[in-house]
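Starting off with a structure, shown below.
Missing here: one protein chain of the complex. Every other protein chain is in place.
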Amino acid sequence: MESSRREFLKVAGVSAVGMGIGTQPVLDAFAASGGESGEAKAPKMVRGENALTAVHWGMVIDTRKLETAADLEPLIEACHKVHNVPHHEIKRHEIKWIWETEYHHAFPGKSNKYLNEGAEHRPFLVLCNHCENPPCVRACPTKATFQREDGLVLMDFHRCIGCRFCMAACPFGARSFNFRDPRPFIPETNKKFPTRCKGVVEKCNFCAELLAEGKMPACVEASNGAIAFGDLDDPESEVRKLLRENYTIRRKQTLGTEPSVYYIV
Amino acid sequence: MLELAIKGSKRYYGLLAALAGIAGLGGAFWLWQLDFGLGITGMSRDVSWGFYIAQFTFLVGVAAGGVMVVLPYYLHDYKAFGRITILGEFLAIAALVMCLLFIAVDLGQPMRMLNVIFYPTPNSILFWDMIVLNGYLFLNAVVGWNVLEAERNGTKYAPWVKVLVYISIPWAISIHTVTAYLYCGLPGRGFWLTAILAPRFLSSAFAAGPALLILLCLFVRRFTNFDPGREQIQSLAKIVTYALILNVFFFLCEVFVALYSKIPEHMDHLKYLFFGLHGHGALVPWMWTAMALMVLAIILLIPPKFRANENLLAISCGMVFLGTWIDKGLGMISGGFVPNPLHEVNEYIPTIPELIIALGVWATGFLVLTILYKVTVGVKEEAGA
Partner (left out) sequence: MSKKIYNKDQVIAGLVIFIALVSFPFWYNLGKAAPAPKVELTKQAKEAKFCVRPTEYMKAEHMQLLDVWRDTVAREGKRIYVNEAGKRFTMSLSNTCLDCHSNKAEFCDRCHNYASVDPYCYDCHIDNPKEKK
């Protein structure tokens, strides 16, 4: 916090700070533009007014409402489209933020020999769990992947050196690597969101860019109420209500990473 | 002293040219990889580390193995090794050069490599690995060079060099311990999640490093006027023998725990490596070969009579080196990634460009080694003359 403040002052505030002592060209330019009653204020950076905030973002997926692969398809599509996730034909180049798998792949430690019909045949959505104790963040040598105060585990693509230590560290296989330039393989580019370049790791970001604008994550929007998203720290939130009323499971919680994604089975 | 490296026979220059040629070829393929991305390799989102990181892991061992000549000489005053400590230290330098190059070619964004220093992150083991590897390179370069220069001038090296030597001994242990910690601290990877990984890495290192050193000593004796010495080679052979036995023992401990407990997350990787899993078993013949080589090498190394026969010893050392290389340089890394965290089996097979780049790195390392050994032998020949 302190260092970013200093950085900010150093870089952006040169003129503002200098104004008191009279940094001429800047002051002139500023005066010409007709600033607020000539009073100089340092520029500042803030959250948007509509931004959704939480102490600990979490997700509850009601798998009973997502019966077939066709139910999941629009959710996956919505995510991959809004984030410019490429469709690689060669399987080893594959990139996915959210995808479907079978129960015994999603929950390898909880795979009962005899399962009920639902769990046996239903497809399961898997994505980054935004763990409370993320092993990927521990492993990253540059803090390119980091945990935000609201629990989101995010990627700073500018800083990633592509060592892929985070991929080895993730016990959920949630991370993908850009083995080549993804741009030619993006069917339809969302011009509001950046693509990635070759050589960096990427994964689900719980739609941090949409939360900042006051919108819910893309998969939640597309789920017709099958996925709830909210503040796990708030006892009155919808996610907490669901967790109170339903028995839920999480992926590999014996590993102690404390996933923030819960499943109603 | 460097001038000794440029006064050589035709054969010496031929070797340098050949190694430089292979390194250049690897460099050309690396340029292609820079342009295209790591997609030219066989790696995938499931097996996200492959041949490069496996070579890196194996070579950290070779580098650490150098301490097996330094420690007896400086700590136990085992005089005989005084003749070859430089060879051990220079082997470590060449191995470390390869390690660092293998990390560099494995990065997706190598031009951002310095971010590790700009944003130091002490909770990342990779950060510590960078420190210990570069530190060990520095220690060996400074110590090796100073000791050799003193030997050439017929003087004794400065007292501070001795301090660095003492630091370098635990440091050697640290480089392979930290490298093991890269793997064994990851929660979802049952194959690596074992406290014996670091000891196992060290034991295989102390077998592979000295085995290569024996082969290099025999090579030096054959092609130069400097004889590293029979006693030296025999002592190294004993070190190789015990380290190899320990390595196989540690491995069997691993096998017991995984197979007797029958916990799938631990057992399935071994199953994949030695028997194949769900019809995938590309590494099965390799793993059995590695085991056969190591067991056979133990049989050939234990009886003193066999060990004393230097021709047989050379074969045994070749087997040790190859066996530990397959074990660590092929099986150890992809074995940990298959099956993946979702328990799916997606195999990894390195591609030709990937192998050529790796070969280029090996050639670069041996180029450095050749030059350093040429200087060493030059000094030793002068002293002997």
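Each chain gets a letter, A and B, in the order it is written, and its residues are counted from 1.
Rule of thumb we're sticking to: contacts are C-beta pairs under 8 Å (C-beta built on N, C-alpha and C of every residue); 3 or more make two chains touch, one makes a residue touch a chain.
Predicted, not measured: the structure shown is a model, and the values here were computed from it.
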Among shown chains, those touching the left-out chain: A
Residue touching the undisplayed chain, where the options are A:K65, A:K91 or A:R148: A:R148
Among A:P74, A:G118 or A:P194, the residue in touch with the chain that has been omitted: A:P194
On chain A, residues whose C-beta touches the chain left out of the figure: 4, 7-8, 11-12, 14-16, 25-26, 29-30, 33-36, 40-49, 51, 146, 148, 150, 152, 154, 156-158, 189, 191-192, 194-197, 208, 212
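In this text, only the chains that are shown with their structure count from here on.
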Contacting residues of chain B [partner chain A, same complex]: 36-39, 41-46, 48-49, 103, 106-110, 112-113, 115-116, 118-119, 121, 123-127, 130, 182-183, 186-189, 264-265, 336-337, 340-344, 346
Residues of chain A defined as touching chain B within the complex: 90-96, 101, 104-106, 108-109, 126, 135, 138-144, 159-165, 167-173, 175-181, 198-201, 252, 255-257
